Every structure is written in structure tokens, then in C-alpha cells.
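All protein chains of the complex are present and in place, except for one that has been dropped.
We just call them A and B in the order they show up, numbering each chain from 1.
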Amino acid sequence: MGVLLDISNLSLAFGGVKALTDVNWRIEEGAVAALIGPNGAGKTTLFNCVTGFLRPLPGSRVLYDGRDMTGWATHRLAEAGLVRTFQHPKSFTGMSVRENILAAARIAGDPSRTEAVLSATDLGEFAERRASECPYGVVRRLNIAMVIALRPRLVMLDEPAAGLNDVERQVLARNIQKLRSEGCTVVLVEHDMNFVMSLADDVTVLDAGKVLVHGSPEDVTSNPEVIRVYLGQYDAAS
Amino acid sequence: MSGTLYALVAVGLTMTFGIMNITNFAHGEFLMVGAFATYALTVSGVPFVLALLGGAAAAAVLGVLVERSTFRYTLADPINGLVVSLGLIAILQNGMAMMVGTEFFNLAPPYAGTVDVGGVVIATQRLFTIGFGVVAIAGVWVLLRRSSLGRSLRALAVDPTAAGLMGVRTGYMYSAAFALGCGLAGLAGGLLAALFPASPFMGAAPVAKGFIVIVLGGLGSVPGAIAGGLILGIVESLGAGYISSAFRDGFGFVALILLLLVKPSGLFGVMERRA
Partner (left out) sequence: MSMGYTNRWSIVPWALLALLSVYLVAAGSDFLQHLAVVTAVYAVLAMSLNLAFGYTGLFSIAHASLFGIGAYGAGLAMNFLNAPFAVAVVCGGLAAAVMGATVAAVFSRMEGPYFAIGTFALGELVRLLLNEWRDLTGGPMGLMIVRPLGADLGTFGLDLSQRRSFLILALALLALTAIGFAALLRSRLGARMTHVRDDPYLSASLGVRVFRTKIEAFFISGLVAGIAGAVFGVYLMFIAPSSFSGMESVRLVMMVVIGGAGTLLGPVVGAGLLVLLPQALRMDPTISLILTGVILVAVVLFLPKGIVGAVIERARRWRERPGLVARPAVAAATAGRN
């Protein structure tokens, strides 16, 4: 397949504080890649850097499908097939679930996909309900549905399982598998290790803005450094 | 001197923005209320300094009334607060006009005469204005930095939920913040009344300057407001002196626009990026 997203020397500073330092990360096309790390490690910041919400420091480089798209605007990335979701569920609150998906499908140029996406994500029963009146888990699913409607090449999911119960997590896992089966590359930030273990092909651990370790889920979870970083947090808390 | 007055107005304005996220376009009307209160008090024999405090108090009380009846309910959506403030402009300006007419009211400067300061001759009243303004700003600064009220207010500005959980009585604090901001405006109004004619519509120009200043200094930043006020005063004087005095008011706007282009968060502001 090949490397779809190639991040090298990505650095970012907020004022005097370095949030990301020389992050190197390569994501294979078709893979499910997970980014984990303790709170405050910079995972969402990394996402924001790659997806055009923050500008990285000079010297950083992000290649998407071989093209240099460092610092590209968010919409340009989306047009090129790189789509993201957000930590907090978002929607066009005044519109119904169906209209939300339709909006995404229209932007992608194929409004007829709406029905298919609705049923594929089991959102049929909420189709006419206003997004603002839908429960948390449903809106999360709606976000995934909107992403699916866009037919992206690379999807970056920011903590997609946060706040979901077990059943909803299973549905999410299924939707991610569905994306993957359609050839989409999935990158996700996640805290839930079990979730990551069952889904991810490879895992990258971020700590204090630096990449700690990279490898298969088994390797990473048995890595003593990783355990220290996660458990160290635990100890400090207690 | 204009710088000091701008700073006074701006500090109040930036406080309401920083703590309650409200862009209060009606801030100038509180200035106006303070001016008229000071005028009324002085004219009925109250010593000027007391009249000034009375004016500030009147503005502060009005502020609390307004905050409790309206702004408190717009916290969820800041744009609503902005729109409410626009309505308040119409109400307060014209309400006052109904009471006192649209004529100008002249207050004779209580400190007449001039003073020689190192070779430069300044009107005593202006000197007094600067002095009093500086004292007031310093007072607010100390209040914010040292007192428990100030600490609560600053906590509220950063994170209202956390502040509430820590025991800050948010409702009370919002009123306090707003009252403080309006009080400062009222004080500026009183000081202004002794220098320039007062009218129900006098609030428009100062509030425009106030907004320029707080954007220059960064919305929500008190030190920024102070610095910005002084900078604007200087920029205007220089511009009026060297380029065009008729366009004096315009320099601030030009500076504002240029600054917003280059650094949308202001000189001291911090750009927040939501994800």
C-alpha cells in the first residue's frame, strides 16, 4: 500500500511552551492507527496541527499522499479526502439528523448516499429528530455518519469513544471497521486501551509532546516506558 | 489626559468582557449617567470629589439593575448580550433625553485656572482629571490583584464553572463585576462633565474609543486596557498634530483596523483556538 500520512519533525509552541517536539509518525494507507498518551500529552494538539486548526513551527512537515500539505487549511484537506471529527460531538443543531448527513453528502457531491449512510450507521430511528435534541451517543454516531457520507481517504477521529457506553462502543467499532473495509485509513486518538487493542494495527504513544514509542498494540502495552508514563500519572494522583 | 480617560472607560469595558463575555456597546451610556449624576450633585452644592463618587455610584447601581434584569440571561450566547446592549443604548440615551432634553449641560470646572508643570502650562482641571483617573485605575488594579473580591473575579474570568465549584458566588460576582465596570465608566463621565459639555448622547464617542482600546490591548486584559488607553491618547495627539486634526477621531479606528488585520487577538491578548 504505502504511506498515506507522513508527519516529520512536527513541532508547535504556545507562547513559550512547547506543546509538540519533533513528532515523527508514518501512517500506512488502509491501516487503523491509534494515538494514545496521558492527558495533556498533546494528542488533540497534534490533530489540530495536522488538520489545519493550528500552525506548526517552521521545519515541520506533513506529507499527505506524497504531497506537502503542511499548514493547509482545513477545508482544503477535506476536499483532498482528509476529514476529522472533534473531541466534543458537533452538529448543525438546527437541522435534523437526516439533514445533517444530507449536508455532508451534498458537499461531497453525492446526496443520494444519505439513506445508505443512515441505515449503515443505525440512525434511522433518529432521522427526523433535530440534532440538538439527540442524546450524546447519537450525535457521536452522527459525526461518524457525516464522515462516512464524505467518502474520505483518511479519517482522524478525536476520542470517538469518549462518553459512550459499551453497546455504543461496539457500534462505533463496527463503523470503524466499515470505514476500513471501504479502503479508508483511520487514525484515532483514544484513552480506552481495550478499544484500541481490538481495533488498531499500530499504536503510537505520545507523552509531553514527544513520541515515546511506536509499534503493534501488544508491543506497546507491554513496553515498560509506556507503563511508567501511564502508571506514573496514577501514582502522582494518589 | 485623554489617555487616562480612555483607560478608565476601557478597563470597565474589558472587565465586563473578560468576566461575563459581554460586549457592552451601551457602556457609554453608563458614562453618560455618571456625568449627569455628577453634574446634578455638583450643581446642588456637593463638593466635586464627592459628586464624582456619587456619579460613579449612580452608574454602578444602574449597572446592577441592568445586569440582573437582562445581561444575566444572555450569558449562554454572547451575541445576545451584544444585541441587548444595543437596545439599552436606545433606551438609556433617549430616556435621559426625555428627562433632561437634548441640550448640552455645561459644568464649570471646579478647579479653575492653570498650573505650570515644568514649563508646560496645563489647566488645573485637566491635571486633576489625570490624577484622579490614575488613582482610580490604581485602585482597581490593587482590588483585582490583592483583594479576595479581585481574586474571585479573576477566577470567574478564567473558568466560571470551576470558580463556582470553588465557592465563588457567581451571581453576586457577576453583579459586582458589572457594577465595577459601570462605576468606572460613571467616574469617567463625571470627570468628562467638568471638561466638556454633557448631553444624553455623549456616550457614543467614548465607547467607540473604549472598544478601540480594548481590542488594541486584548479583549479581557486589564493591563492591556490601561496600556491601550494611553497608547490611543498618544496616537491621537500625534496624528492630530502631524496629519490632520479634523480626522483626530479617525486615527484610532485606522489603528484598530490595522491591528485587527495583523494580530486579531490584540497586543496582549491570547489567541484561543477551539478544536
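Side notes on the structure shown:
Everything below uses one rule, namely that contacts are C-beta pairs under 8 Å (C-beta built on N, C-alpha and C of every residue); 3 or more make two chains touch, one makes a residue touch a chain.
Values in this document were obtained by computation on a predicted structure and should not be read as measured data.
Listed residues A:46, A:62 or A:146: the one in touch with the omitted chain is A:146.
Shown as candidates are A:99, A:168 or A:201; the residue that touches the absent chain is A:99. Against the chain not displayed here, chain B makes contact via residues 17, 23, 25, 70, 73-74, 78-80, 82-84, 86-91, 93-95, 97-98, 204, 208, 211-212, 215, 219, 244, 246-247, 249-250, 253-254, 256-257, 260-261, 264, 274-275. Considering the complete assembly, chain A touches the hidden chain via residues 51-53, 73-75, 78-79, 83-86, 90-95, 98-99, 102-104, 106-108, 111-112, 114, 127-128, 146, 150.
The rule is short, and it goes like this: only the chains that are shown with their structure count from here on.
Computed centre separation for the pair chain A/chain B is 45 angstrom, with centres defined by C-alpha atoms.
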